[in-house]
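I'd like to ask some things about the structure below.
Excluded from the complex is one protein chain; the other protein chains are retained at their positions.
Presenting chain A:
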Amino acid sequence: MSGVNAAGWRPTMGEAGEALEKFVTSSGDYGLMLEEPLSFELGAEGKCGVDIDKPDRAPAAGLSKFLRKAAPDLPGLTEPETVRHYTRLSRQNYAIDLGPFPLGSCTMKHNPRLNEKMARLPGFADVHPLQPQKSVEGALEVIEQLADWLITLTGMASVAMSPKAGAHGELCGLLCIRAALDARGEKRDIVLVPESAHGTNPATAAFAGFKVQSIPATPAGRVDLEALKAKLGPNVAGVMITNPNTCGLFEPDMKAIADAVHEAGGYVYCDGANFNAIVGKVRPGDLGVDAMHINLHKTFSTPHGGGGPGAGPVVLSEALAPFAPLPFVTRGPDGGIHLVEEENRGEGHGRAFGRMVAFHGQMGMFTRALTYILSHGADGLRRVAEDAVLNANYVLRSCEDLLPAPFAKSGPCMHEALFSDAGLADGFSTLDIAKGLIDEGFHPMTVYFPLVVKGAMLVEPTETESKAGLDRFIGSLRSLAKRAKAGDDSLHSAPHFAPRRRLDETQAARKPVLVWQGAPGEPGQPSLSEIGGS
């Protein structure tokens, strides 16, 4: 095998991959590359990994007509089998703990383990949401302290803590706007959303009963202020602006946008998915924002967990604060903390628009986020934003000679660097670069988003990457750009070294198989022992 060349890649990598595949083991596993059947193919009826007492009573007569005819059709596994099953599966995942995960807009930063430890204290983890208030004063205090930080960091009037994730926070903000308009006796049904917005923005607006109108971007990747002004009118309830936006750029006209929207009687919703770029540096409240959700799983490092849970508190301006949903925590004139819910909303909170979730929101995320915030402090959070922006600009300037960066000429980016796939060899695209990164040992960046850039590649390193780590990533990205420009066909079949090659998504969608079809004990695939015994 030839050595690493000047560009940092091995020209024979494709062939090396082919050679590897020709060697077949009898187990189907390859060293530490371990295959794992479904739990249903491993488990057996009647097997159990939990020792459970025998019930000391027969079912009550009243329940007899409701009893199941047979136990649920779910095979069980003992503890050692269970631990091994999931541990083997875990090794088929890429994760932040393994290396850079530069998914733009998603903010995959290190998840401090102290946060996990604190969230598991019995005083937080083993507390019921409907315990008498005086038995949960510490939990209410966590909510109140986190709320206070979020309000102060954003310069807003209040915060609704209960939304469960970013999109849920968007919904909360838009419903506050609807409630405020209702209170004014106005029926405005249009929400303006830039073309570059996250898909959740238009989806949320529709979910909240609004019609969506799109606002174009300027050639510099910002909201077109004049085009926005032209759309304002008596039917416009508000705008949803992402700032910093999904091109990784700050919207310098934010205040002018807000002033124009307010002038026209509307409200300004800010998608705070990218708040991590400006936390401690800029307060959205100073820019005229009326509502903004904060993804605690982005800016404040609560773990993404393979797709959640997140948390999406929404900070609110004076104008929208009275409409925040129940339940919420408030500090009374006596200095004590009180939980306000349906029972005691009274006249003081009579304008709350209703309830969005069964209980108090994502308490387990609140404890983690508060731990993160206290660890960083006001000074550390400012440094978080600065280092995140520094890292992104370093990637931008280190790669822009090879990958076109459509907005780089206009100045620095914020926390993410945006490239396009223009200029690659014919037939090569963003997808090839992304899959090539997998072979290089990295998680790909966000691809084909935002939609306003052709073949977009959105790289968000975050502040928790070291310079050495970034240099390795940049080396790989540059190498891939060169290969794609040179027409290296081996990229089309990448990844070669992942647990799976490219997957057939068309087949998955055409004939959806969403649950395992086989019966327990009748594996749909040869069992491990069958493979091993051949």
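Miscellaneous remarks
Definition applied: a residue touches a chain if its C-beta (ideal position, glycine included) is under 8 Å from a C-beta of that chain, and two chains touch if they have at least 3 such contacts; residues count from 1.
The criterion applied here is as follows: contacts and distances are computed from a predicted model.
Missing from the rendering is one chain, named in UniProt as "Probable glycine dehydrogenase (decarboxylating) subunit 1" (options: "NADH-quinone oxidoreductase subunit K", "Biotin attachment protein", "Probable glycine dehydrogenase (decarboxylating) subunit 1" or "Osmoprotectant transport system permease protein"). Across A:Trp149, A:Phe428 or A:Phe473, the residue that sits in touch with the chain not pictured is A:Trp149.
Residue A:Ala508 is the one among A:Ala422, A:Ala486 or A:Ala508 that touches the chain missing from this view. Of A:Met156, A:Val236 or A:Val282, it is A:Val282 that touches the chain left out of the display.
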